[in-house]
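Only one protein chain is missing from this complex, and each of the others stays in its spot.
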Amino acid sequence: MLVFIGYILGFLGVALFFISGIGLLRMPDTLTRMQAATKASTLGSLLVILAIACFEPQWTLKLIVLAVFILITNPISSSLLAMTTYKRFYKHVVNTSGADALKGEEK
Amino acid sequence: MNLKKVLPLKHIVLSLLSSALLLSVVGLLMQVKTDMFKNVGTIYLNLNMQTAAANAVTSVVTFFRGIDTVGEVTVLFLATSGVALMLSATQRTCDKVVKQESFILNAGSRLLLSVIILFGVYIIIHGHLSPGGGFQGGVVIATAFLLLFLANPNMKLSHGILTLGESLSGATYVLVVIIGLFKMNILLGNFLPHPIGEIGELISGGIIPVVYILVGIKVGSEMSVIVEYFVKEDYYKEVCDA
Partner (left out) sequence: MIGLIILFTFLAVIAVALGAILSKDITQSVMLFMGVGLGSVVLFFIFQAPDVALTEAVIGTGLSTAVFLLGIRHTSQEEAES
């Protein structure tokens, strides 16, 4: 039973990786591409880790550590990439309120 | 950014053809009798039982070819001295404060620093049991400091402690080599007790974990200093020359 759940979770994770790959190729510019790549691959890798935990239940502790590491590092790197892209290419784009959206970040 | 521009069809076809060629060469090599390649590996694997280190590569690197490791450590020391000599002259004159990077990177780097250093220490200490060792673990520790410096270039490493640790570990390594010469009549003789029954335990293998811990301290401090100089040179050039 556990193995069956593991197969389903693994298939979902790999499907999400596939979708993120398609998004990386099809999306028009950097920010949307990043959205496709980071969101889908974070969820995908978490699902794959869950699937491995279903296959080998004695590895669960190590896999939890791995999942926490992915959950910490992935948002940091994606936020940095997005901020750098914004500062380099989208600085001149003014949003509807007329203010710089990242004004609070730059001290 | 455009994949079609970077990788036109011509290059993809070329890469496919060349990889097919390479794979056929590899396949032809596989046909050769493997007995002629077995000699060195099997001899080392049989010799590995004497050193009582679970990882055979470790006993080759620190024991059978230990003098090479001494030479590598010397090369790394010379490289660090060169980098420090070249880059410290420009940095001593400037004391301005550099703007630190975003809050998210700062918080994240502080969160991850201890974890990465712990992982490096694990790799160093378990060098004779699992893949890895002094050099790899030292570089992992240096990448932790790279993250710290990228987040906040104003951070300062205590060069006194680093110099002390680096020179003490280097001197102790040479001392271990010479003690082996006096007690066992060969350079890097394994003079600590290393019974074969203890293979696979944390304290086993005689001097091999000692040597790896010394190499780890030395490589970690040297690479941290190199990383610090490289990152700070870049930021200080931006601020001080403006």
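So that you can tell them apart, the chains are marked A and B in the order they are listed, and the count of residues begins at 1 in each.
Note that a contact is a pair of C-beta atoms (placed from the backbone, for glycine too) under 8 Å apart; a residue touches a chain by one contact, two chains touch by 3 or more.
For clarity, every value in this text was computed on a predicted model and none was experimentally measured.
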Q: Specify the shown partners of the omitted chain in the complete complex.
A: B
Q | Candidate in contact with the missing chain, chosen from B:112, B:140 or B:225 | A | B:140
Q | Contact partner of the left-out chain, one of B:19, B:74 or B:154 | A | B:19
Q. Hey, which subunit B residues sit against the chain that's not shown?
A. 1, 6-7, 11-12, 14-16, 18-19, 22-23, 55, 57, 123, 131-133, 135-136, 139-140, 142-143, 146, 150, 223, 227, 230-231, 233-234, 237-238
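In the analysis below, only the chains that are shown with their structure count from here on.
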Q | For subunit A paired with subunit B, centre-to-centre distance based on mean C-alpha positions, whole Å | A | 30
Q: In the complex, go through subunit A and note every residue touching subunit B.
A: 25, 30, 69, 72-73, 76, 79-80, 83, 105
Q. Tell me, which parts of subunit B touch subunit A in their complex?
A. 1, 3, 102-105, 108, 111-112, 115
